[in-house]
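One structure, pasted below without further comment.
Missing here is one protein chain; the remaining ones are kept as they sit in the complex.
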Amino acid sequence: MKEPRPCRCQLFLLTYAMLLTFSSAAQDIDLRSVSSTYAIKDATIVQSPGKVINDGIVLLEDGVIKAVGKSVTIPAHAQIIEADSMYVYAGFINGLSHAGLPKPKEKTFDRGKIKDPANPPNELAGIQPEQMASNLLKPADESVSSLRKLGFTAAHSVPHGRMLPGKGTLILLHGSTADEMVLINETSMFSQLSGAPRRLYPNTVIGVMAKYRELYRQASQSKDYQIRYKSNASGMTKPEQSFVEEAFYPVLEKRIPVVFKAQSVLDIQRVLTLQSDLGFNLVLGEVKQGWDVIDKLKGSDAKVFLTLDFPKINEEKPDSVTIEEPKTKTDFELEKEHLEKRKQEMIEKHFLQASAFKEKGIIFGFSTLEVKPGDIKKNLNALLDFGMDESDVLAALTTHPAELLGVSNIMGTIDVGKMANLIISDRPYFQKESNLRYVFVNGNIHEYEAKPDKKKEKDTDKN
Amino acid sequence: MKSSLNRTLLGCLMVLALTAYGQNAKGKYATFALTNATIETVTNGTIQNGTLVISAGKIEAIGSNVTIPSDAETIDCSGYTIYPGLIEGGARLGLTEVNSDARTRDFNEIGQVIPQIQALTAVNPNSVLIPVTRVSGVTTSLAVPSGGLFSGTAALINLYGYTPDQMYAGFKGIVLNYPRSGKRGRWDRQDDEEINRAYKKAIKNLNDIWTKVAEYHKLDSAIKASGSRKNLDYYPEMEALLPVYRGEMTLLLEVNASKDIKSAIEWVKGKDLRVVFTGVSEGWRAAEELAEANIPVITGPVLSRPTRAYDRYDRPYANPGLMHKAGVKVAIRNNGAENVRNLPYDAGFAATYGMGKKEALEAITINTAEILGVEKELGSLEAGKVANLFVADGDIFETKTQVKHVFISGWQIPMESRHTKLYDEFLDRNPGIKK
Partner (left out) sequence: MKKHVLLIFLSLFILTIKAQEKGSVLIQKGTVLTITNGVQENADVLIKDGKIQKIGQGLKAPSGTKVIDARGMYVMPGIIDAHSHIALDAINEATSPVTAEVCTGDAVNPLNISIYRALAGGVTASHAMHGSANAVGGQCETIKHRYGTVDPEELKMKGAPRTIKFALGENPTRVHGSGNGILPRTRMGVEEVFRRSFSKAQEYTAAWDAYNSKRNQKGFQGMAPKYDLRLQTLADILKGEIIIHCHSYRADEIYMLMQVCKDFGIKKLVFQHVNEGFKVAPELAEFGAMASVFADWWAYKFEVYYSTAYNATILTKNGVVTSINSDSGELIRHLYHEAAKTQKYGGLSDDKALELITINPAKQLGIDDRVGSLEVGKEGDVAIFKNHPLSIYAIPMYTIVDGVVEFDRENDPADMRIYPDIDEKIDVTIAVADSEYDRCMQDTEFLFEN
């Protein structure tokens, strides 16, 4: 009675095979480059902010910058990139991002099953400092290619989450595996002042700060005991295993800093309070309203990454130069004018923040936790519109983040010996019409077509 | 014989028990002569060393040269001032007991359009809150339902009586919560678009309802004119709104933000309504428009925070005065429940911050009465008016002033409340610290 019919398993396999066929047809053919040596010719080379070589050559070999200058001998096995009239810059470094780490779906949980909301599982409380960004990396995530397309070749990347989402990692924005991408596995302990979801401890900023202090001190205590235990365990009670506490050890040993996301003027200062209570090395990220606390920041020795997320600027604002009709305004009209002006000034302060930091002699990089990649270039240009020097913006994208992340020896400038991270633009990068044509990450080339209409531009990713 | 004696004894005991454990002592209804008093008539200036006679629930005579009826109980008011009873222009007093307990809240019925529901039926004459209020000189209060678009019918009550009808003070009005264009509070999570959509929808709803009322009026008028026996189908909402539409009944239009006030002025225009704006916390931003439209307001609470972060800190205090100066007829309300007794302080702050004492007093007496159309009965000390009045040992706005006697509808009110009784019992507690 058995009727021959395809079993489910076969059917599934068939579908899968078809999918594979279709998807591979749509993919680029992934052949490696003919040579790992490149010579970029006749380019305007911005070696570092303010230092320019006209009609120069950059020679890259095996992922390292071999030579830079006007007279460089180009070996025969080098692939030539004709960069006449083009501009070469060091690859940008993103000071704090979620690059390669897509936001995980918010875990839903059954309230009824949580017996003690005062003591929820760490995962729900948002206390997971033991997570490693490098373990969570998704190389194919769009965030990687979209940042690269803007000129970023490296990024400090941290997991999504709440109070303690995990450890940050420094990645190169190229590669198909985490192993290929990760440059420094454990760079920071990422922290935020965000509480656990409804009903769970710690819920508010006061709960988070108290919990942070407690965890930090508990870790410090357990570390001391661990050291004694490891040196001679005989006669000693075995310490409790705590991955959370152990995750603090590199911070306690000052091997890595705490990287705190702090946008508002008050959150920045709250983080400084925690730092002065606990004494960790601090990097502040995504700083949005720091202009009034620059001196305080200076006193804390915190390193700073300013956000590239700016409020919308009201372009309809009447030009302040226009001559008003001589008429007496009502109190309400005057009030409205005053309010509009104050609001406008407040918005502008966000754009002027970077200049204010520069003036006070604080070096900073940029972070992009809260900004859409599509807005980044527009926002960089806005900084120039608000009077910031091009070289200062460039420094905040290259040399300064390299210094702040401790990788100046291999990144940030186009100098011999540094990693072959650089970008080539058809016009000066900060011209609004400029197009990136090539991005080299660790010597791997990514080529882009110059298209005036940016929306249609595609990352062709030839490598 | 014995048993009847027992019964009498038992009766006496019961009366005693009731006196001891009852809520309050009884009011006294008689002819009273209040002598040697300063009399703030409100409408006819101040009478020094005057006499006021209360008889049959009314002010029988008032002046410096008044014959005291032989049966009158004389109360010497030397050094004291007689004021007309203060009128609260919009509160939940009588409609709620313990605000956090929904079982005691009777001011917010379910439904968006329920103009027909009656606040008066839900007034609890025995609310503990009422004696607390009246011994401070507030004799009359507008019980206002809230929530929805048309919340129901508000009713003016005197704060003495054992049934709602005994308390009813002659005014009813229908409450309209005019749609709000802004957020409803800091906790309101709606975004601008949602708010705007909700606002437009609410305005459309209101206009649709009004179109229906107009239609109802048309048909109702036609039926009446034709002498037809056919009636319109049962439609209590329209039935209730009809007198408002015809300008025979007052519309109490609650509106606060300046933008909404201006919108409401436009809405009212051409409708030929008897309308009062209530709340009007940003009235100072639309004072000229209100004056021009000749719309009276009942505003308050005066003791409240500015509505906007950038407003001058004293705007709520100055608001009644600013509207008054622009030519708006202003009454002041406290808008609370258990602390409507603070109505004189709402007026006092308004007086201090620009309104002036005389005007502020009018704003809690005669103006409220006029706005509600009960000025023939209430709101000032005049012969023939209802004897709602009180005697104080000083300026009623001053915080320390003591109210000595209160009369409501001619009843002399016992000067006690839960607050005074607890004071009497616990000032020198017995036993004290020792058992």
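Which chain is which? They are A and B, in the order written, and residues in each are numbered from 1.
What we mean here is this: a residue touches a chain if its C-beta (ideal position, glycine included) is under 8 Å from a C-beta of that chain, and two chains touch if they have at least 3 such contacts.
Predicted model only: the values in this text are computed from it and were never measured.
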Q. Of B:K28, B:R312 or B:K358, which residue touches the hidden chain?
A. B:R312
Q) Of A:N135, A:S176 or A:T204, which sits in contact with the chain we cannot see? A) A:T204
**Q.** Absent-chain contact - pick from A:E142, A:D292 or A:E449
**A.** A:D292
Q) Looking at the whole complex, which of B:I54, B:A119, B:M238 or B:A257 touches the chain that is not displayed? A) B:A257
Q. Residues on chain A that touch the omitted chain in the whole complex?
A. 116-119, 196, 198-207, 209-211, 213-214, 217-218, 221, 225, 228, 235-237, 239, 265-266, 269-270, 273, 289, 292-293, 296, 311, 319-321, 335-336, 338-340, 342-350, 352, 385-387
Q) So that we can see where the missing chain sits, which residues of chain B does it touch? A) 97-101, 128-129, 180-187, 192, 256-259, 279, 281-282, 301, 303-314, 316, 336-339, 341-342, 345, 348-349, 351-353, 395, 397-402, 418-420, 422-423, 426-427, 429, 432-433
